[in-house]
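Here the complex is missing a single protein chain, while all its other protein chains stay put.
By written order: A, B and C. Residues from 1 in each chain.
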Amino acid sequence: MGVVYNRLAGQDVGRIAALSDGIFAVAMTLLVLDIHLPETSGVHSEAELWAGLVALAPRLVAWLMSMMTLGIFWLGQQTQLNHLQRADRNLSWLHFVFLAVITLMPFSTRLLAEFFSYRVAFFLYWANILFAGLALMACWLYAERARLVRVDAPPEIAGAICRRIIYAQALYAFGAALGLVHVGLGVAFILLVQLNYVIAPKLPILYKL
Amino acid sequence: MGVVYNRLAGQDVGRIAALSDGIFAVAMTLLVLDIHLPETSGVHSEAELWAGLVALAPRLVAWLMSMMTLGIFWLGQQTQLNHLQRADRNLSWLHFVFLAVITLMPFSTRLLAEFFSYRVAFFLYWANILFAGLALMACWLYAERARLVRVDAPPEIAGAICRRIIYAQALYAFGAALGLVHVGLGVAFILLVQLNYVIAPKLPILYKL
Amino acid sequence: MGVVYNRLAGQDVGRIAALSDGIFAVAMTLLVLDIHLPETSGVHSEAELWAGLVALAPRLVAWLMSMMTLGIFWLGQQTQLNHLQRADRNLSWLHFVFLAVITLMPFSTRLLAEFFSYRVAFFLYWANILFAGLALMACWLYAERARLVRVDAPPEIAGAICRRIIYAQALYAFGAALGLVHVGLGVAFILLVQLNYVIAPKLPILYKL
Partner (left out) sequence: MGVVYNRLAGQDVGRIAALSDGIFAVAMTLLVLDIHLPETSGVHSEAELWAGLVALAPRLVAWLMSMMTLGIFWLGQQTQLNHLQRADRNLSWLHFVFLAVITLMPFSTRLLAEFFSYRVAFFLYWANILFAGLALMACWLYAERARLVRVDAPPEIAGAICRRIIYAQALYAFGAALGLVHVGLGVAFILLVQLNYVIAPKLPILYKL
């Protein structure tokens, strides 16, 4: 009976996409809840309000970094789903694991923003990115092995998706290593890597990545 | 007039699916809000931050258990909806009741995490799983009786869906009984049952479930 | 130019449905956040935890009432949207107003739960239901006037939708009047009316509503 159930469960790529859009939407919107307003009691002039807002800078950096992370993974997952002809039970669970890792992002972001100079916080943040990448890679490798990829998908897509994840994760890992020297340096490097993926600069050396 | 309205209301399986994806997405993302950061005032070194994070272990166990519960029920409901040709007003309400039970999951999880050694907390958590299962079973039994199932659905699906729910709930009930002896034991058993459903091991004896 | 823009904006019924599912999903899931756990410091035994949970009863009543309200309006709106062939800019805005009223539901619920014996709280709760009904009625009347209803929609649907809203709102208004005598009485009456709509009893006298 398990055989029957497992064969019939989770065949809908559209439902995975819909759950994913919901989770990314909630995670993106929750991120802003951690940018707390300055305390009303400490603000008596325009200048004090401005100073209170400027003091939010570390939280804004964490917000920006997490937003880009979410955007990169949302697009990465979407690219995979667009090239699948159907899903199965195992693939649904692999994407569910990926999404569970994504829901941890607001927690990691809060941790990083609250303990900005601590290596433990930065490494857990990086671990969150790492596990999201590993889960997304597992999704694709399984989809290929289980022949869920569309027959009309361009043959070069398979390699492109995997290499993209491996290159990006290698760069993030280098950022994590820089964080050993200085957390701010690691954060800055990861931000630059993310910006590179967002704006896809035409510098030949970076473009090849 | 009631007859007319009731005949014309709630025929859209897609809207049930969309509401469900939204609710599962929000519930999954809210779960992480209950993993509170260590107090900033109590952290003065990397070691203290690490210790503060390790102290979150019971909350992480509750988080993991609830995530798997949500995943199992999301997939279970999806499997049902995929085999329906249409919905009607009563089926929409039955799924609405199922979803209302699902929205209680973050509450039950918080209760379990906050009062981890209390039997009352564990039993309410289990009751939440039980009622979700009962509601989902009612959805399917009604769909069959009201002839909403697709005519091209494989004939073995009906029995497979019901037996799956009954076996799983029997195992959860056994876990609840173990919780009478010791709450930690009950939690561990339920986690194992869930892992079994997630990774669908190839052990013949479990596979038959 | 306003003419051009207004003619081309908001034609997609599917987008209204998707926004609505998202809002109902978030509102339903937020409702449970107002069922606060008992304070850890006040709980030293299973009996105290049980007592603390029993003390949540007024919040559970408010939760149940709001859940049924949301379900009734979700289904009511869905029935309308299913019978439209397209939307236009004005209809999108009317549904947006309806949804804005729906997002106030968690606020009204909290108000009622926190100030359970106060008439002001109960009347604002009722006003929330009233305005949701008025907005939904405006949506349908406009859709009819602007010829957005499907040509193949059964002719009796128009009257059915309007009468349904008017009957229900008349009953809710009677419940509000009962609340003048005693708030608990008003709440109980509204709960009964909602249960009637949810389970659609076969009692001939109620069935005609």
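Convention: contacts are C-beta pairs under 8 Å (C-beta built on N, C-alpha and C of every residue); 3 or more make two chains touch, one makes a residue touch a chain.
Remember, predicted model here, so these are calculated numbers, not experimental data.
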{"item": "Candidate in contact with the missing chain, chosen from C:L64, C:L124 or C:L141", "value": "C:L124"}
{"item": "Selected residue (touches chain absent from view) among B:G22, B:P38 or B:P106", "value": "B:G22"}
{"item": "Residue ranges of chain C at the interface with the undisplayed chain", "value": "1-6, 8-12, 15, 18-19, 21-23, 25-27, 30, 89-90, 92-93, 96, 99-100, 103-104, 106-107, 110-111, 114-115, 118-121, 124"}
{"item": "Positions on chain A contacted by the hidden chain, ascending", "value": "17-18, 21-22, 24-26, 28-33, 35, 37, 40, 43, 46, 49-50, 53, 67, 71, 74-76, 78-79, 82-83, 154, 156-157, 159-161, 163-164, 198-200, 207-209"}
{"item": "Positions on chain B contacted by the hidden chain, ascending", "value": "22, 25-26"}
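The rule is simple: only the chains that are shown with their structure count from here on.
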{"item": "Where chain B and chain C are represented by their mean Cα positions, the distance between them in whole Å", "value": "25"}
{"item": "For chain B, residues that touch 2 or more chains besides their own", "value": "18, 21-22, 25-26, 30"}
